[in-house]
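In this view, the complex is presented without one of its protein chains, the others remaining in place.
Labels for the chains are A, B and C, by order of writing; each one numbers its residues from 1.
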Amino acid sequence: MSPHYLEIFVIGLALTLLMADAFFPAREKRVIAWIGASGLAIVFGLLFVVDPAALPPDTIAPYYSADPHALFFKGLALIATIFVLLLGCDFMPVLRRGINGADNDRKGGVAESFILPLFACAGMMWMASATDLIFLFLSLELVTISFYVLVASMRRQVGSLEAGVKYLLLGALSTGMLVYGITWVFGATGMTKMSQLAVAVPGMTDNIAALTFGSMLVLAALAFKVGLFPFHSWIPDVYQGAPTPVTAFLAVASKAAAVLVLARFLDPFLNNPEIAAKLIPVLGVISGATLLFGNLGALGQYNFKRLMAYSSIAHAGFLLLGILGRDFTLVSFYLGAYVCMTLAAFFAISIVRRSVGRDDLSAFNGLARRNPALAFTLVVSAASLAGVPLTAGFIGKFGVLMGAVNAGYWPLVAVAVPAAAVGFYYYFKIVRHMFWEKPDDLEPLPVGRLSTTALALLTAGTLVLGFYPRLLERAIQDAPIVPIPAATANTADTP
Amino acid sequence: MPIVLILLVFLPLAAAALIGLRAPARATSLGTAIVMVFLVAALNHYFDRESPSMQFASSLTVMENPGIALAFGIDGMSLVMLLLSVLVLFAALWMIDPLADNARLQYAGSLLIAGGAIGAFASTDLFFFFAFHELALIPTFLLIGMCGRGSNARSAAWRITLYLGLGSLILLVGLLALHHALGQPGFSITELHARAMADPIAPETQSWIALLLIIGFGSLVSLVPLHSWAAPAYAAAPTPVAMLHAGVLKKFGLYGLLRVAVPMLPEGMREWAGLLLVLLLLNIIYMGLVTIACKRLDTMFGCSSVMHMGYLFLAVAALSLTGPDNTLAYRGAILLMFAHGVSIALLFALADRIESRTGTLEIARLSGLGRAMPSLGFLFGIAAFASIGLPGLANFAGELLVFLSGFHGFRPSEGLQPLQWATILAVWGVVISAVYMLRAYRTAFMGDPDASRRHDVLTTEEKLPLAALAGALVVVGFFPNLLLQYLPF
Amino acid sequence: MVQLPWLLLLLPLATAALIHFALGGSGRLAAWTGTASAFGMLGLSVSLLVGATAEASPFVWLETGMFHPDLEQAITLSLKTDRLALSMMLVVTIVGALVHLFSLTYMAEDKARPRYYAGLSLFLFSMTGIVLAGNLFMMFIFWELVGLSSYLLIGHWFTKKSAAEASKKAFLTNRIGDFGFLVGILLIWGAFGTVDFNALERRVDLGNLPLTGGLLTAGILCLFAGAVGKSAQFPLHVWLPDAMEGPTPVSALIHAATMVAAGVYMLVRISFLIALDPTAAMTIAWIGGGTALLAALLATQQDDIKRVLAYSTLSQLGYMVMAVGLLASQAAYFHLFTHAFFKALLFLGAGAVIYCCHHEQNIWKMGGLAKRMPLTFATFAIGTACLIAVPYVTSGFYSKEAILDSAYAASRPLFWIAAFVALLTAFYMTRLVVVAFLGKARSQYARDAVEAPTPMAFALTCLTLLSIVGGFRFFAEAILPRGFYPTFDSPHHNFVMAVSIICLLAGVVASFLLYRGREKDPLHITPLRRGLYIDDLYTGLIRLFQDGAAAVAAAFDRHILNGFFLGGTAALTQAVGSVFRRMQPGSLHFYLVLAALGIMLLIWATSTV
Partner (left out) sequence: MTLEHYLIAAGILFCTGLFGMIVRRNILVIFMCLELILASATLTLVAFSRFRLTSGLPDIDAQMLVFFVITVAAAEVAVGLAIIVSLYRSTQSVHMEDLHTLKG
């Protein structure tokens, strides 16, 4: 089976559900989520049986690649989406209130919260496979526009709308820069296919100025998506304002896909010595500034979602450092770990939010007494986010630091180390609230069966990957970041 | 036989998990500890003293790029450390009051801390060597914060966490740099070592890697001026945590210096040995003075444990300056690590008992305990005199070897070198520690007992862990060869 | 087969352990066990001295590894059973056994007898270790253990504040000496590669000296520091008078006859090293002479019977150390030998007096005891005669003559000091006897005193005999190593003897005239009573340098390191964090500007122009 059917299947599923929504009774919207999640689970299963060689060579293959990285990131996107759908199920009462207002007068509107992620998921899967800048632009926009709606979906809450507008305007700005950047890259090289760029750019000596100009605009646009300084500013506000499942989705899947795209896009430029000489310091400064901003900004936060936003900025800094280290398997691993631990944290947030009604850190006071198991999972995820060894997050940081040390980026290491140490502080702050502080009420905090299962899976994943990373490593095969299919490389229609 | 070692590492972790899943805490943890004692005994029994290589070795590749393996194996040095860990773990678990508020957490946390330490000592892979040690950070943080004593337990918990977190990150960078400089694909310590022997790293590179390792390991071992976390944290920590951390986990840094830094970076370590000499003298003299000024028993023990690290650093410095044939330093350091671990654990355990009887640890408010509780006085005497370095107790043998190591290769014709001067000044620490220990002993144990307080004598159950530790001090003090026989040279 | 020297060493240890762990409940049983063990030791040491095989294979205590092929690879406990050691052993066990015997009555009322006898046994173990030590390491080990047992015994009545303080002071002062001792050992070990006495002596005999010049002086003086501590020489003499807080039998055993003599014993052991370096030797001699003089001066003004004896001990030890420094270690050792008996006798006599006077120690509250305690008085008087060296009939005379002889030969100033000390000795001892035993009773206790009970009297009698015969050639030569008994054939011997007899007479007469029939001390020299303010000076110095420095260090640690640097870093991080937080004002406009600026910066930074 050709890999490109995967996305088609997802889109088909989404469209079907969109239409089916009309026929579902309002109480049963949960079923939509279930169908969506199971459908995605099937797609995830299909990932293991697709045959990259079966891609139609002329129609699809020039734009679409099914290299190991793409497949891995498709898997990540699928897993993340499945969990986000499950999270949405759990979060439904809050969503309903947000969409329909406190009196809950009008039924409906919730189903979109389950269907739009499917579109976004398809978009991210395409992003992972996109090897043509135009195709990349399209898939990215599919993701972004779905997210505009998702972020603003709790339309009875000003916070959600405000987040939506902020995301919309800054996202649109990034779209503009992406397009403008692509035009200049095209203008300088005459190419829009990454595989061609990967071959041509490293040796280019003329039109460098135009090429750099274009690539910087694209970099800026992608930096928006990944959350790199100084294009990170939307993240805290949007993460805080958006519904929790959407925040999780943004934090995990959208970031993961964007990181792969960023790495793919930057690779040819980093291989051109003339551009790299300028680019590496710039990326280094961005990475260092992102690390500092994310970690130091998180220090004073009291809202868990906002804290996670800064944490996600901080992780973006590490990811860029990893990209600079030029060993993308380590970055992939980092993202895999990041998916596990971040999702677990968001599950915990949504559970607490549902029963306490807030997502301040103080809402987590005494969680260890109210629900020790949940507290334990959150400890594991906080430890992993902080990079405590024998959790998945540590392997990620370890790999990134190793890459930086091997590449000799000492100033960056000097920034990353204290930044990571500061990370200990704010992640452990969560732990402190759960274990040290006295709760307002001692009622045991119930967790649904669904969330329990999901949390157990994610926690187990975090721990197992921390102990036996090979499990995930096997899924990440070492391959060139930019796939250069033999066919395109030979028949490149260079002008 | 590798299974024995693997069991030893994972048993405490499994027991902690079981306790988390509502297994009976005290029975499970003590049962585990006893099984672990037998496991270590088995290791001792089957240990081949003639073989210099890693024994009971096992390896499981957990990551291919970079090559990381969950690899265990022990040589004589690790065996001694395992012995120490198991002994202190047993006593620490026994000390936990099963009726306390957070007893379950204390049992599980202690097991995790010990598991981390044992894992680190048994790992032959640099990655897991580091990782296992860090594992203990979270339970330490939680336990100090939740069950800590005194008003500033929480800030102490923060401080130890951040300090050690930063320290270990710096250490991590150092280890990564070392790995990179050796150009080895894997992280196996033995392979890295062989590589370092065959193809030494360039001296300049060695120098700054060594600096990173000294800072990293040094902050874990509380090398002045990176020591600020130690005393407050130990004063605030619940007894089992203080015992395990000061007694066992802290030794990780020294173990690391001896296992990694000194053999792989001989030039680099020599370059910084001068600095190390100055700092270790600060540890001994300066911290000794700080200890004299301490007004509470627990802070005093905390400071004194910082102070005693100076002797161990002296061994490291001597090894760095005089080269690997200074077996005295090596043996002295290992012996002293064991001895200090046991004696400081015993001191903290005794402090716990004193507090449970009198409700205070302020030295000035204690009096006449020796009359009221003779066996407590006797045990405290053993612990105190051990830490003073009295012959017949384990610490003395270690300290003597360390001091001798400072005079290894001494050439009188060239006069006293910095190493020798430092050794002589370090010997003065013996006087300083006698001053504060005897002052405390005199105030707290001598004189008339405070009639207004009830002093129940120690029950047999309470005496058991204390006696086990004290017994270890005496036995090793009389027969240090019991431990030294396992060392390869 | 059991090796006798090892048995001798381990017997008291086993006894101590037995008493502590098994007989803790029964004082009687503990007392008899301890005493039996002490007599057993006496038997063992006698049999060793008269020719039982003294072979003892060394025990490898600690292997040091293969650091150097031609050096020792272990720290061993090797027993050296030469004549010196065995004769010293005899002294230790005789006094030890008698003190045990004496204690049976003296300590009969004490509740903590098991602890006391365990401590005595532990002490005998440690002392035996020092005496039999075949190398400096072993000696150091037992050196420290002796310090411990002394600490335990001085602090036997630890609920008493002064006893607690005194025990601590004794241990700490000794520790300072031990610091020097250990440094000395390190120097010797580092240079010679061995600290075995036999090996060292062989090296020295061969003229193979790796250590020379200043370092040699330093090494010897460092070793000497150990002796300064243990034998309470100036400037570390301050602990000994305070150590009298311990039970009197302990004072007799430890702080008069044996432990304090260990320093001298050690110096005699290493006298072949001292002979190598005249500077060091002279320093030792002057410290010894100085201590002898200082202590004798202080003794003249003490009111406490035990303190008088303590200072007298100091002074006599000063003699011995001086003799060692004057390279007359045979004379020093001979004096040690005789002094042990008569000083133990004096202390036990004082103990009997104190026991019979219900623990009254002030001599001005005694008086007239000669009539009520004739036997005690007689033995005490004989002891005094020995100490002030009454010619020909006392052991002290022979040994002191030997020292004065050598002093005259080596250094005139020291000789005159020694002579003056002899005068002072006669003076203060006569004062003691006159005030305590003669005249009228000055307190109720003294009036009610009765003769000491039999075991005490027996111990006193034995020691009296030994004090007299100890100096006689037939007895001493049978025990002492060959050549240690003085020959008195120097040309100036007669002059020396004349001086010493004049000094003796002058002292006795002056004292007799001054103190006979007095109700209270006619002399009152405050500086001497206060120990020349040396204790106060030390207290001040400790307060200034140790406690002051400790306070400064603690303040530095708390305020500068923790407060300023650590707190500063934390505050700085927080501040930077809040700055970064403020860079997130929630204003969309600001975000757009930031993004636009970012793009421009990116382009500017990478533009090729």
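To be clear about the criterion, a contact is a pair of C-beta atoms (placed from the backbone, for glycine too) under 8 Å apart; a residue touches a chain by one contact, two chains touch by 3 or more.
The shown structure was predicted, so the numbers you read here are calculated from the model rather than taken from an experiment.
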- Query: For the unseen chain, which displayed partners does it touch in the full complex?
  - Reply: A, C
- Sort through A:54, A:134 or A:209 and give me the one touching the missing partner chain. A:134
- Message: One chain isn't shown here. Among C:111, C:524 or C:589, which residue touches it?
- Response: C:589
- Item | Options A:19, A:158, A:414 or A:456, residue touching the unrepresented chain | A:158
- Just one of A:9, A:24, A:44 or A:148 touches the chain that is missing; which is it? A:148
- Go through chain A and note every residue touching the omitted chain. 133-134, 137-138, 141, 145, 148-149, 152, 155-156, 158-159, 161-166, 168-169, 172-173, 175-177, 179-180, 182-184, 186-187, 190, 192, 236-238, 240-241, 300-301, 306, 493, 495
- Positions on chain C where the hidden chain makes contact: 581, 584-589, 592-593, 596, 599
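Here is the rule we use: only the chains that are shown with their structure count from here on.
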- Distance between the CA centroids of chain A and chain C (whole Å) is 77
- Could you tell me the distance, in whole angstrom, between the mean C-alpha positions of chain A and chain B? 42
- So, in the complex, the side of chain C touching chain A is made of residues 573-574, 576-581, 583-584, 586, 588, 590-592, 594-595, 597-599, 601-603, 605-609
- Residue positions on chain A within touch of chain B in the complex are 327, 329, 372, 376, 379, 383, 386, 388-390, 394-395, 398-399, 401-402, 405-406, 413, 417-418, 420-421, 424-425, 428, 431-432, 435-436, 467-470, 473, 478
- Query: What part of chain B is in contact with chain C in the complex they form?
  - Reply: 159, 225, 228, 286-287, 289-294, 325-328, 330-331, 368, 370-371, 385, 390-392, 396-397, 400-401, 403-404, 406-408, 410, 412-413, 415-416, 420, 423-424, 427-428, 430-431, 434-435, 438-439, 441-442, 445-449, 479-481, 484-485, 487, 489
